[in-house]
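A single protein chain has been removed from this complex, and every other one stays in its place.
When the chains are written out, they are named A, B and C in that same order, and each has its own residue count from 1.
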Amino acid sequence: MSNNFLVRGVQPSDFAQWKSLWDGYNAFYGREGKTALPDAITKITWSRFFDGYEPMHALVVERSGTLLGLAHLLFHRSTISLESTCYLQDLFTHETARGEGVGRALIEEVCRYAKHAGCQKVYWQTHKTNATAMRLYDKVADKSGFLVYRKTL
Amino acid sequence: MSNNFLVRGVQPSDFAQWKSLWDGYNAFYGREGKTALPDAITKITWSRFFDGYEPMHALVVERSGTLLGLAHLLFHRSTISLESTCYLQDLFTHETARGEGVGRALIEEVCRYAKHAGCQKVYWQTHKTNATAMRLYDKVADKSGFLVYRKTL
Amino acid sequence: MSNNFLVRGVQPSDFAQWKSLWDGYNAFYGREGKTALPDAITKITWSRFFDGYEPMHALVVERSGTLLGLAHLLFHRSTISLESTCYLQDLFTHETARGEGVGRALIEEVCRYAKHAGCQKVYWQTHKTNATAMRLYDKVADKSGFLVYRKTL
Partner (left out) sequence: MSNNFLVRGVQPSDFAQWKSLWDGYNAFYGREGKTALPDAITKITWSRFFDGYEPMHALVVERSGTLLGLAHLLFHRSTISLESTCYLQDLFTHETARGEGVGRALIEEVCRYAKHAGCQKVYWQTHKTNATAMRLYDKVADKSGFLVYRKTL
């Protein structure tokens, strides 16, 4: 099942298809219409994927030239390790490709990528109401028991 | 109450007192004895606080020359903003200074610091069983509803 | 002489005056008219000065509310040191304020700033025909004997 698609790094020529997935992902989090993510942010985030100075990377899943999903990761410092930590910030599978292992394949590739980059840990966040996502996450990772607090400045 | 102590950036001469707080913080998370944080990590983390290339900073609370608490923050990229995000990784108040507003003062200073550094958001994590901490966090920030998953590589 | 002006970090409200100095500096290097630096670059460079994740900083010299000069520095890694290195990329004194010690004061402040940020060295470049600048540089620093090669990709 997982063999009929390819997980790979994003390329400049993927922009249109990646943008479509990115819009779908943002809409899922309510960033659409009047609250849509500004284009200026999408533009700079896209440019950062191809900038060797920026520790931010994108992976996509492709089948027959069609992108089915995306994962965005970034490396950052940690006070409790020599190495950097990998934060899997975004993960999305197109609705027409759910249940085929796209999300799992992306997580696995993010882990390989992070390990190759010297990290000992990958982490991500999910909303406590997202039962669908947690069914997958509970199989491939550990629920840490930590909750996230945020303060807008 | 909050006026009889000073919140300030850490200085090289603070090492001994900071180390004592840092050990207490790590012990709280089970990093003591056989599972203690290696000294090599403490050493490099300390050096990063004073390295202009590293986006990692430490604040401390001082009263009459005694350090009462610490906060460590770092800036990292985000795919959904132009600016970097501030992660408040560590927060600790010495047990003899609890209930005096040290933690709240540190969070407020981290927010000021992050705002000055151009961030629009500060976030941190706490364990779902840490009711004491959450009493404070619920007053000063928003419980995002997000849970943290981790995978050790 | 050097006491009637102030060397300080740049502030958001300095933009208009800083921009005027920056244009003068760029014109000196031929970046004016048809070959002017694109506004998009000026805009992002300016934003980086105020972004805590970016190791890029700007200092200015002010007298009676008027900016007389600027210095831009950045920290980057080096293979031969634990600490980062400080590159003083831009230095400029307004033509009406030459000979008053503005450039020297900026270099001295860059050095203090870099030392505080843990660097052991500051370096900069100047064109071999810039005899005026070298008269100052030969007093305050060492001509390393190294030449710069460049390849446009």
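For the reader, a short list of remarks on this structure follows.
Please note the rule applied: contacts are C-beta pairs under 8 Å (C-beta built on N, C-alpha and C of every residue); 3 or more make two chains touch, one makes a residue touch a chain.
The structure displayed is predicted, hence computed values, not measured ones.
Considering the complete complex, the chain that is not shown touches A, C. For the chain left out of this panel, the touching residue among A:R77, A:H94, A:K121 or A:K151 is A:R77.
The set of chain A residues touching the chain not shown comprises 47, 50-53, 55, 75-77, 82-84, 86, 114, 116-119. Residue positions on chain C in contact with the hidden chain: 26, 31, 37, 40-41, 44-45, 48, 54-56, 72, 74, 76-82, 87, 89-90, 107, 111, 114-115, 119-129, 137, 140-153, in rising order.
In this section, only the chains that are shown with their structure count from here on.
Chain contacts in this assembly form an open path, with each chain touching only its neighbours along a single line. Chain centres here are Cα averages; for chain B and chain C they lie 34 Å apart. One finds 27 Å separating the Cα centroids of chain A and chain B. The multi-chain contact residues of chain C, meaning those touching 2 or more other chains, do not exist; every residue touches at most one other chain.
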